[in-house]
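Excerpt of the complex: some chains, original placement.
We just call them A and B in the order they show up, numbering each chain from 1.
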Amino acid sequence: MSVRIQVINPNTCIEMTQAIGKAAEKVASPNTQITAVSPQNGVSSIEGHYDEAISAIGILELVKQGKDNQVDGHIIACFGDPALHAAREVASAPVIGIAEAAFHMATLVATKFSIVTTLSRTKIIAEHLLQQYGFSAHCAQIRCIDLPVLALENDKEVAYIKLLECCRMAKEQDGIGVIVLGCGGMAEMAEQVSDELGIPVIDGVRAAVKLIEGLHGMGLKTSKWGDYNYPIEK
Amino acid sequence: MSVRIQVINPNTCIEMTQAIGKAAEKVASPNTQITAVSPQNGVSSIEGHYDEAISAIGILELVKQGKDNQVDGHIIACFGDPALHAAREVASAPVIGIAEAAFHMATLVATKFSIVTTLSRTKIIAEHLLQQYGFSAHCAQIRCIDLPVLALENDKEVAYIKLLECCRMAKEQDGIGVIVLGCGGMAEMAEQVSDELGIPVIDGVRAAVKLIEGLHGMGLKTSKWGDYNYPIEK
């Protein structure tokens, strides 16, 4: 009766896959089993619409594998929630993106949140998601540390300092109650930032694990009635 | 290391409190402890703004008790989410309303949902919540069985038939993927309707239990930075 969750890192950076897997395990319930995977081919980091679009095939291939292995849920661990709707068509278990996971959890503990993410050019992706999910009015600000995604792995110290600084500004200036970290690669820094600033900080990977566990516990799967039905055979 | 959840039925109907408690227990994790409570004085059912306003004091009193007992989360088990923001000011643990819980979970398994609730006069309450939470565009329709809340306890058969009929219409006409039940008193009928219609049906009580467990597992509490801070002492 264990819950098996497939955590998909859509880029090919193994270190990030491992870090994301570790973040997932930190909050997983005792009988939850985390499997962190990433595609063999693809982009080494996702920093724009093109990278997202390119990553879709790898994500969907992994979702299919997960489905064949009868996992109980899939997590797309990239803050743009790439290929989310498509993955839901393919899957029968629930599929959750880490951006939406973080947004949902954030609105349960505060009236407003700010996002702290990597590059300014990805702000528009977050804005589109907020609009589609219905959270535009709940997000006070999107702040960027303006370091590339891989710097989160390669230059952790600098990245952490910048992240902390942005989070501090969010706390002090944005009129918010909680901070959402806008990149799977920031997952491991969430606790430290929260401890240092004294404000809740949400990592979407952890949030997604708990939401999958929750849906599973309710017996809820991706609805196959309507537009998330399996793709039409050609 | 158990999770202790206080489930507050804001009306004084003991049968409903018990039914809500049972629904909560059905999905609770093994180490979760459910305590279903209701105020000693108040209204016997909540069917409008007045009833909601009157119920607030009882809810807040119970939240305070729960806080004194160091529960890990509070659920407000009335579909209008009465006194939700106020309860968050009082609590330190997370507080979740069953309407918001159901909405959040619904958007994770389908692109659109319909609500099936009791009386037409309560539609406006659901509409205001959808707007404030950001889910107006995700809700296709609010349908009403037009039976009073207590009929759900007293005349279960008739209530079930009406509920089933409304849900069937929602499934067939609304272009949705999931149905949200719009009353704590409908909690025990969720599975049967889902089984009979072949479409996911969400009961907010169950959804709230899993969300509280999730937040607890992430170490997230109601943010005390900002507008959910404790009420100002006079």
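Throughout what follows, contacts are C-beta pairs under 8 Å (C-beta built on N, C-alpha and C of every residue); 3 or more make two chains touch, one makes a residue touch a chain.
Predicted model only: the values in this text are computed from it and were never measured.
Of the identical chains making up the complex in this file, 2 are positioned in the shown model, whereas the full set numbers 6.
The working rule: only the chains that are shown with their structure count from here on.
Fitting chain A to chain B on Cα positions gives a rotation angle of 180°, stated in steps of 5. Our note on geometry: chain A versus chain B, Cα centroid distance of 27 Å, whole angstroms. Remark: chain B residues 27, 29, 85, 94, 96, 100, 104-105, 107-112, 133-138, 171, 175-178, 198-200, 202, 206-207, 210-211, 213-215, 217-218, 220-223, 225-228 touch chain A in the complex.
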